[in-house]
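What you see is the complex with one protein chain gone and the rest in place.
Our next item is chain A:
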Amino acid sequence: MAAIELAGIEKRFGESHAVRGVDLAIASGEFVVILGPSGCGKSTLLRMIAGLEAVSAGTVSLDGVPMNGVEPGRRGCAMVFQNYALYPHMTVAENIGYGLRVAGVPKREREARVRSTAAMLDIETLLDRRPAALSGGQRQRVAMGRAMIRNPRVFLFDEPLSNLDAILRQQMRGEIKRLHRELRTTSVFVTHDQVEAMGMADRLVVMNAGRVEQVGPPADVFRRPASRFVAGFIGAPRMNLIDAAVTAEGTLAVGGWRPCDGLRFRAAAGRAVHLGVRPDALAPMPPAGGGPVFTADLVEDLGTEIHVHARGEGIDLILQRHADAPPIDTSFAVAIPPRAVHLFDAETGLRIEPDAAETLRQGAPAWDARRHSSI
């Protein structure tokens, strides 16, 4: 039985349609990250699981029990808010223990549980302070403590790390994962940060415009993006997407250029598609043959890697190169390894897989982008 089951979830705010039919089952103990750009409905979805927002249609079930209309406090979910929402007039101990106080837990037991929770989070020395006297990281821990103390069935995280600086964010990311490993509580974590999402998720849910675009382990989502949106959204620098068409033979044509001739796709001739290639898969080579010639427009040296923004014949590309790779020529052509090709229908945005049998017969190596794994 799924810990959380969403069936046909819709949410309308007056005219706007924030969530458009989401079905999702989350297994017990799983750490699921919902990733998407701002305004995609991910926070709304989380708030509907929490019960802070009513669903317009569909059912939210926790451990198989429908929860529509059940008060947030009775769902067994705990939430960590983006701004932590620590009660400013209560001490850290009172903040953490408030849920127990409301539940009528006797004072002595409450104090003991607050202390043990604080010990887990390493904030025992802060118990008498008010939130105003805490740093961002400390507040984050208190918010975690407040969520943990009631032993919830589900943890809900609403972009909890976005108010922290980069170093602290990385540290808290690790701590949340470690806590999850210890407690094994089902967790749903909402973020717009793909590094956070890739690093933390057991399973990644990518949302866009109120719909789920793709669900899967982070590596799968990265290696086989199900749609053009996912392809463009995950990965930095973002995937190059080149306007192309499918020829009568099932190969790809970018104007007069025939990149990766060995690949065959089963799609109608003339079908408009987007050819996607990750920046690290593009290899520069001396201009030759009919391919377009690119010139480097902008070079960003990030220390560990170099990003080359290039342009040629109406196509903008980003190439990602190792820091110690030889400097790139001012004019160059690019080779696209067939195994690095992602193809998306221009109209539906959905992924089109290469025709494996045809492709093999043509002698091209099987699709394997697993070697390209930078985010």
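What we mean here is this: contacts are C-beta pairs under 8 Å (C-beta built on N, C-alpha and C of every residue); 3 or more make two chains touch, one makes a residue touch a chain; residues count from 1.
Note that contacts and distances are computed from a predicted model.
**Student:** Given the options "PTS system mannose-specific IIC component", "ABC transmembrane type-1 domain-containing protein", "Hydrogenase iron-sulfur subunit" or "Sugar ABC transporter permease", which would UniProt use as the protein name of the unshown chain?
**Tutor:** Options "PTS system mannose-specific IIC component", "ABC transmembrane type-1 domain-containing protein", "Hydrogenase iron-sulfur subunit" or "Sugar ABC transporter permease" narrow down to "Sugar ABC transporter permease" for the missing chain.
**Student:** Who touches the missing chain here, A:Gly39, A:Gly99 or A:Pro287?
**Tutor:** A:Gly99
**Student:** Hey, which of A:Leu52, A:Ala236 or A:Ala283 is the one touching the hidden chain?
**Tutor:** A:Leu52
**Student:** Which of A:Ile9, A:Leu24, A:Met79 or A:Ala333 sits in contact with the chain that's absent?
**Tutor:** A:Met79
**Student:** Consider the whole complex, including the chain that is not shown, and state which of A:Glu71, A:Glu182, A:Asp324 or A:Glu347 touches that chain.
**Tutor:** A:Glu71
**Student:** What chain A residues would touch the chain not displayed?
**Tutor:** So the residues of chain A touching the missing chain come out as 50-52, 71-74, 77-79, 81-83, 85-89, 98-99, 102-103, 131-132, 146, 150.
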